[in-house]
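Every protein chain of the complex appears in place save one, which is left out.
Then we have chain A:
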Amino acid sequence: CSKSNFLLKKMEISVAEAEKRTGKNAVNMQETYTVYLIETRPVDAASEGTNPVPDSLWRRYSEFEQLRNYLLVTYPFLVVPPLPEKRAEFVWHKLSADNMDPDFVERRRVGLENFLLRVASHPDLSTDKIFYSFLTEENGWKETVFETGFQAKADSRLKALNATFRVKNPDKRFAEMKHYGDELQSVISQLLRVRARAADRLYGVYKVHGNYGRVFSEWSAIEKEMGDGLQSAGHHMDAYAASVDDILEEEEHYADQLKEYLFYADALRAVCRKHELTQYELEMAAQDLTSKKQQREELATGTIRTFSLKGMTSKLFGQETPEQREAKLKMLETQIEEGEELVKERNGECEEFVKSAWVDIERFKEQKDHDLREALISYAIMQISMCKKGIQVWNNAKECFSKM
């Protein structure tokens, strides 16, 4: 995203390395975990010609998670960039599902860097102080972020979002967006599943060709004139078999790009859900106000339109005294005043939310279209390069065969 690199205009950010560490965890058990080196360097420094050593600090995945949770709670109207997957999923057989596997760690390193760059190039998120200190303050960041009280907010938000509720007047745009998020998630999951199976099969095809290498070698031993041609062709078959590792590694990159948007779909859905919640709370407040107003009217005119237990009991056990009625009316007035304030507040919140969210959703849509098109382009280029390699190997083999 080259349009608005706010923080990135001032600062170069990278996740340069990964390292294994051992230590004691929360329950005092020995554990091994990976830490990632975040390097930052002011942009000006590089352009001035001097090349200062970048500032750096180590963070583990769980800290990235904390940062993201903080951002989710603080900016519920934004589509917050996702983290790379917690556990390896959609794996084909050769790919390790082990979090400690060096290939997994490497891909995670790239994913974490991508996450930071995404946040740093977001017009709103990049200005966040907690984000800035995540990048620059090795010690004390944990306490700082904890003091924001985000954890409690995160827990209650999770609870609220997971509850079932129905909005009376759903905003059509948000409903459509949520639906889009659902469909995107579903289709990318399917794609990743197919890809994993296809990768397994492709691996098999290439590797079996390696067996030609061995048998050609054995066969060449019993031949006179045909021997040399067969032997060298066999080497090319071995090379062909070996080439699949690189091919699948490049394809993994495409899968990672898809995965990012799989998780982005989730973030999008979260915004829509949050909007629904906001809308619901507004509706609840409005409903409450209406019912209170109605109660006041009934009390004032003496007519009972709405059923209330109090009303019934007073009918059965006798009317209230005028003093009692007066007191009740006063209370209702106060409640109605408060209620009107609440509705106004919630309405304002809702409007704010819709405005901000919609701006970000539009930004997200553009980013998504651009990124996915780029991903498809690089996938096509990768496939073409795979074909080129295949043609080269088989041409080499053909030359050997023709010399048989």
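Here, a residue touches a chain if its C-beta (ideal position, glycine included) is under 8 Å from a C-beta of that chain, and two chains touch if they have at least 3 such contacts; residues count from 1.
We take it that contacts and distances are computed from a predicted model.
Q: The chain that is not shown, which UniProt protein name from "Translation initiation factor eIF2B subunit epsilon", "Sorting nexin-30", "Ubiquitin carboxyl-terminal hydrolase" or "TMM80 protein" does it carry?
A: According to UniProt, the chain not displayed is called "Sorting nexin-30".
Q: Among A:Tyr33, A:Tyr132, A:Tyr180 or A:Trp358, which residue is in touch with the absent chain?
A: The one listed residue touching the chain not shown is A:Tyr180.
Q: Can you tell me which of A:Ala233, A:Leu282 or A:Val343 touches the chain that was removed from the display?
A: A:Ala233
Q: Using the document's definition of touch, tell me which of A:His122, A:His209, A:Arg269 or A:Lys292 contacts the absent chain.
A: Candidates A:His122, A:His209, A:Arg269 or A:Lys292; residue touching the omitted chain: A:His209.
Q: For chain A, which residues reach the chain that was dropped from this view?
A: Residues in contact with the chain left out: 180, 183-184, 187-188, 190-191, 194, 197-198, 201-202, 204-205, 208-209, 211-212, 215, 218-219, 222, 225-226, 229, 233, 369-370, 372-373, 376-377, 380-381, 383-384, 387-388, 390-391, 394-395, 397-398, 401-402, 404.
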